[in-house]
Structures are given as structure tokens and as C-alpha cells.
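Of the protein chains in this complex, one is absent; all others appear in place.
Per-chain numbering from 1; labels A and B assigned in written order.
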Amino acid sequence: MFISKKELLKLTGISYGQLYRWKRLGLIPEEWFIKQPTFTGQETFFPKDKILNRIKAIQKLKDEYSLEELANILSPEVSEKHFTVSDLQIIEEIEKGLIPCFCKTFGKNSFSYVEMLVLIAISKCKKELGLQLKDVEELCYGIKDHLVSLKQTDFLLVLLDKNGEYFITIHAEQGHVFFDNRWKIVSQVRLNEISSIVKVKYRKSFNFRLDELEGLDEKERNNPLEFSAKKEALSWEEL
Amino acid sequence: MKREVVGGIGTVRGGKFDVLEIGGIGKLKGTVTANKVIAGGLFKSKGEINADTVEIGGVARIFKDIKAKKVKMGGVVKIRRADVNADEIICDGILVSNGEICADEIRFEGVFSVSKMYGDNIVLKYNHQRLYNRGNSNNLAFPKQNGKYKPLIKMYLGRDIGTDCSIVDVIECTNLEAEGIRAKVISANNIKLKNNCIVDKVFCDGKLEIDDTCIIKEINSETQPIIARKEIGNMANATLVKILDLYKEGKINADEAEKMIKSVKPDLGTDGFWSDSNNNSSIGNKIYNGSLIEELPWEDDGKLRIVAYIGRRLLKKGDPGATSIEVKYDGEALNVECHGNLYCGEIKGNVATQGSIYCKKIYGKVAAGGGITLEE
Partner (left out) sequence: MGRIVISMGHRQLEGNYNCVMMAGELQANNSKIKKLYLAGEATIRRSNLGLLRCAGEVRMDDSNLGDTKIAGGLRLHGTCKGNSLVVVGDLSAEYLECRIIRNGSLKSMENKEKSIVALRGRPVVAASGNVHVKPAGNVTVKSIRWSGTLKAETFENHYPIDLSNCDYEFKNIISSALLTCKGELVCSNFYSFGGIQCESINAENVVIVVNENIFVQSIGGSNIRICNRFHVDSLFKSLLKSVHYSNFASEAGIVSIPTIEGDSICIEYTRSELVSGIDVKIGDLCIIDKVEYKSSIQVSPKAIVNEVVRL
């Protein structure tokens, strides 16, 4: 059921330095470090199966990828992390009252990372511009289908207004887009910026599910180009 | 007989007086015989003083002997190449002397650095508070061990002085009771040492009582057995013995030994400033999970607390296992704060609980993590 830290290190042959490094990078969730008082004092325990599987996975992959690359692979936008309703509630930037609306319009209860960023952007716009619930609903209906395929965050989200009706466009920042003059640009949000904030602020709150790493493995092999492009976009070390 | 008062700035060239009072800045040149000598202010004595009562306050520098029935020293007194002989000597300020201090009764309660102390009954208490109450309300920064200035201070005062203990080179007396001192040689019939005394040699003819915080390099005791009070657990005891060994073997000096002892006994409060262990020091004082100190992290506030320990570690709220403790309390309660489950009578005040509460009635506010059941 549980395994002590000492036994874990002995069994897996990893060192304290490695264990703490992986914890810092988020490869091992903080919640798995369980402190229990024992007769020798305070000792740390881990859920046995989970931690052993996780360490096995890390050890296997760290031969192929560096730790930074591994952490990148686990970045929420690349991994298939799904944000449930309770996850959304943790995020302060998303207005709680809007969550049921989002669920209804998107027709689902869990969202991908990019979708979550868009929800934050829409919440922000609603707050700043005083949009109505109806406007938010229509925006969601309008954009939801396109978001399914979005895996990157290098996009600019633009909110347009024509005679009281609101529309969204999402386009790559580098691309020049010329809007019809009859549409007024009300707000522009860079998804990258929201992403940076979320990653620092909620780093500790969200687990990453490495089990999907196995599946990702094959995917990555099929799309090596995609992976390296992401690497450039995502490595915070370079910032 | 004369009564002479020197205020302002003045010099007394000796003589016989009833009462000689020197305030302000006074200098004494010449032998003085008097009933009472009171020296306050800034006082420099280059003449012998023979009196019944000598009271020295303020800042005094004494270069010639003092012989009296009763000597009372407060303030800051520096005695150089002079002896003080009296029936009774009381000092509660800062005293530095490289001569002899000799009296039947000696009672020191301040910070002192004295070369030789002889007497009958000697009581030495270390009281660092004096350092800061000395009218120096602006003296905010009194560095603990101001390494840079130590040689200067030593040169001025003539002797090494510590701010965290008192120093005496030689003590010879009948009965000695001392705490927080460092001494080279103590020779007495009955000796009682506590609170981090560090002594090189002890010669004891009669009863010797040392507590575990004291370090004695060499004990020579003729008759009675040593009564050592064991105040700490075995583990710490073993460690203290080891520290002692290191000191005896000369591997560490007294300073280092003191630091090590302090780190093992954090609750002893001999580190002057933070002596209040409950202290909410302005820098912040959190007692984290698993504090092994023996004292209780709460004041004597009349609240009934039911707590649990694993080993010597106090379980705090949120500790695993804490919520599974059930407490049944017969009777009424005023305000209740509960981190487990509680069964009790009426609660006349407010309730805050992490677990569940079963009680008769609650008159105040309620905040519960578990369930609240009110019995009829």
C-alpha cells in the first residue's frame, strides 16, 4: 500500500538529489509525499504502486530525453491533461458563475489545456467589458469546435464587436490579419501570457499523468517535428 | 564631623567625614574615612576609602582599596589594582575587577568579570537584563559578541568581559551558589552550580551540586558524593556527556562547548534575549510540527486542553491520526476548539471543530468540519 522513502530509494536505486529534483520539476506530485509520525520520528511515505510505476517511467524516458525535455513533455499543453470542473474552480481567473455555462455550451465537463486558457480569456473579457451571460454563451458556441484541435498556445485571441454582438477570432500572432472596419476590436489577449501565469501560479495544484506518457511516446515518434517545435515554444529556461 | 557634598565637578583631597557624597563628576585624591560614602555620577577614586557604608552608583573607576562594612555597587564599576574588603558586598550592575573582592557575604546579580573572590557565603546570579535597563533606552544595538571591539573593551576594562555569562577567575569561600558563570578555579566547602556554568577546576570539601548544563573540567572532591540533577532525557544526556568529553580533551574550547550545549537544549533560555520561549519574537516564531522541546507551546491561560503525544512529539492539528482521537468530557464548556471528535455537555460559547461534535446544546457560533449532533 505505502512504501517509505528510505525503502523506495533502496529499491529503485535513485538518490535523494534525484527524488527532490523530480519533485521540483513536477514529475512526482507533491501530494504523494505523505508525512507520518512513526516511533522513530517523522517519516515520509508514498503510495507504493503509483510511485514505483512513476519512477520506472521516468527512468526509462530519461535515457531518451533530458529532464527539461521530460518536463516539457509533461507541460499541460502537450500532455493530454484534462481539466475537470473542480480543477476549473481552483483557477481564480475563471469566473465561477460561468463554469456551468461553459459546460453547457461546450457540451462536456472536462477541457483541454488550450480550452482552459480560452475560458480564462473569455472570463477576463466578460469582467472587463461587462458582457452578458448570453454574449458569453454565443462566444463559446462560436469558437468551441475550433479549439478541439488546438495544441499550441502561440495564438492571439481577439474579441470583436459589431453593433452589440460579440465575435471571437483566434489566429497565430505572427500572421497579419486585417479585419473588416465594421468590426470594432474590443480586446486582444495573448494565450501565451495567460499560459505563463497559469503555469507558475498553479504549478503545485495540478498533477500530471505520466501514464499517458507511454501513449505519448508513440505519438511523439510519429511527429518528431511537432515535438521539437513545441520545445522551442515551451522551454522556460530560455526566457 | 563633616558632611561634604560634591556636586558638579569636584575633587576631594581626603579627610574624615560623616557623609561624603559625590555626585556629578568627582575625583578622590587621598584617603577618606567616613561613615557613609556615596558616589554617583562619574567617579574616580585614587584614594583609599574606609567607611561603614559605601554606595557606588553611576560609573566609577576605583584605583585604591576600599574597606567597609557594607559595600553596594550598582552602575558600572571598574576596579583596577585595588581590593575591596567588606562584611557585605552587594553588586547588581556591571563590575570589572582585577583585584580581590573579599567579604563575608557577597551577592552579585549583574554582569561581572572579577579576578579573585573570597568570602564566606557567595551567591552569584547572572542577570543580563541589567545590561539593558541601565538607563540606556537608546541602547538598541548591544552586539552579543562584538568580535571587532573585544580587544578594545578588554584593554579599557582591563579584563575580558562576556555579555552572556559572568567571569570569575578564582573563588574561595565556604558556601557558593552560582549560575551562569565561567570560572577558572573554585574552592569551597559547599558548592551549587547551575545554568551553564563552565569551570576549569573545582575543589570541594563538602556538598557539591551541579546540574547537567554545567561543564566542569576537573573535579576534586574529598568527602561527599556528587549530586548531579538529571533534568533531561537520556539521549540528550549522552550528547552532553560527549560534549563534555570533547571539552575535556581540549578539542573544543569553552565557547564552542557552550554553543553546542545551547543547540541541544534550546529551551533553557540562557540565551538572554530569547529567554521567553513562548516569545512571539518580532521576527516571527512558529513552532513547527514535531517540536521536541519539553515546554508547552501555550501559556498558562486556564484553558482545558486535551492533547496527544506520539513519543515526545506533540501532535498538532492536521497531523495524521489526530482526527481519530475521541474525547468525552462531562460537564459544560465555554468555548470549544476541537481537532478530533468530541463528546461533551452544553457549550456556552462558540465551537470550532475539525472532526465531529456530540453535545447537548450550543449557545454560540459553530464551525464544523465533521458533523454536529445535539442530543436531547
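The rule we apply is simple: contacts are C-beta pairs under 8 Å (C-beta built on N, C-alpha and C of every residue); 3 or more make two chains touch, one makes a residue touch a chain.
The shown structure was predicted, so the numbers you read here are calculated from the model rather than taken from an experiment.
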Residue in contact with the excluded chain [from B:L42, B:I252 or B:V327]: B:I252
Contact residue for the chain not shown (choose from B:N220, B:S263 or B:N335): B:S263
Residues belonging to subunit B that touch the chain removed from view: 132, 140-147, 235, 238-239, 242-243, 246, 251-252, 256, 259-260, 262-264, 266, 272-273, 276, 279-284, 286, 288-290
Missing-partner contacts on subunit A, residue numbers: 6, 9-10, 15-17, 19-21, 23-24, 30, 41-42, 193, 196-197, 200-201, 203, 236, 239
